[in-house]
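Only a single protein chain was left out; the remaining protein chains are all shown in position.
Right after this comes chain A.
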Amino acid sequence: MLKFLFRFGTPLLGVGCLIMLALIVTNREWPTELLNAANLQSFKILFISIILEAFPFILLGVLFSALLQVFVTDELIQKFTPKNPIAGVLFGALLGILFPLCECGMIPVVRRLIRKGMPAYIGIVYLLAGPIVNPIVYASTFTAFRTKPEMAYSRMGLAFAIAVIVGLLLYKFMKKSPLKATPALHMAHHGHSHSHDHGAHHKGFKGRVASILSHASDEFFEMGKYLIFGALLTAVIQSVIDRNTLAAFADQPVFSYIFMMGFAFILSICSTSDAFIASSFSGMFDFGPLLAFLVFGPMIDLKNTLMLLTTFRVKFVLILIALTAALTFIGAVITEALL
């Protein structure tokens, strides 16, 4: 333990000191007007409030996913997979209601499901719809857009529609397995690329509780780093960049959609908390671009693209991203026009 302390203690302390030094220096004299004390204050409040707000939802999601990983075997899910393609696609799109995993927890599960014989297109449909069409995300969207409940409905509806369309297209046109030929299971030492074989070694109640807590707290850290990074970026953008700069994008009829989708891609926030981010932009952007943000973000974003690339073939990932982006754009424009 001492060895570890020496090894990690110094750099950690160093970083702590650097951050504190930076804060002390910057608090006294900001180089430019952009970064004055008032902006730092707004940044701090925004940054921490996004994190605090997301905590209950992230913890809930993480706990649920841990419960599933410990108590529900993949075989069980596989057993209930329908053989008919249309039924299968619908099943995949609604699977999230039963098993509300976050997008990060989703990729390893989906990959294993495909390996174990679940049709790939159903897995992909679950991958796309699961992070949105589920009760936890519905609740958080509804809470964030309390004065605009139609946002929650159209988010669910549009995500469901897009996932089904992508699934049917994949069923029709996808000939070979989308998985990488040589599975980079343990080659790339990625946080998510471990096999989750459970059910085999559960020794009673105590073991299970420990296992749930272990999964939940590990996953909390995996999700947390993307959440904090997303909150950081959002807080900086909101407290430093003038509204007029963003409004220039917001006023463009077509570009505002693309901008919000790109924004969702970069932010990579968990789908349980992104509704709160979106609602903070509701004074600026119209319904349509916000919907595009809420639908595209959980399906495809920076962090899950990285994770997809460790699992699926590059060409397949690119096609999937392009297809999803195009459908989200069209769907959001149509929804905006209808409402």
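Definition applied: a residue touches a chain if its C-beta (ideal position, glycine included) is under 8 Å from a C-beta of that chain, and two chains touch if they have at least 3 such contacts; residues count from 1.
The criterion applied here is as follows: contacts and distances are computed from a predicted model.
Missing from the rendering is one chain, named in UniProt as "Putative repeat protein (TIGR03943 family)" (options: "Putative repeat protein (TIGR03943 family)", "Peptidase M16", "Acyl-CoA dehydrogenase" or "Protein phosphatase 2C domain-containing protein"). Interface note for the absent chain: among A:T81, A:N134, A:S154 or A:S239, the touching residue is A:S239.
The hidden chain makes contact, of the residues A:I50, A:I77, A:A93 or A:V317, with A:I50. Remark: the residues of chain A touching the chain excluded from display are 1, 4-5, 7-8, 11-12, 15-16, 19-20, 23, 27, 36, 38-42, 44-53, 55-56, 59, 63, 143-144, 146-148, 189, 191-192, 194-198, 201, 203, 206-207, 210-211, 213-222, 224-225, 228-229, 231-232, 234-235, 238-244, 247, 276-277, 279-280, 282-284.
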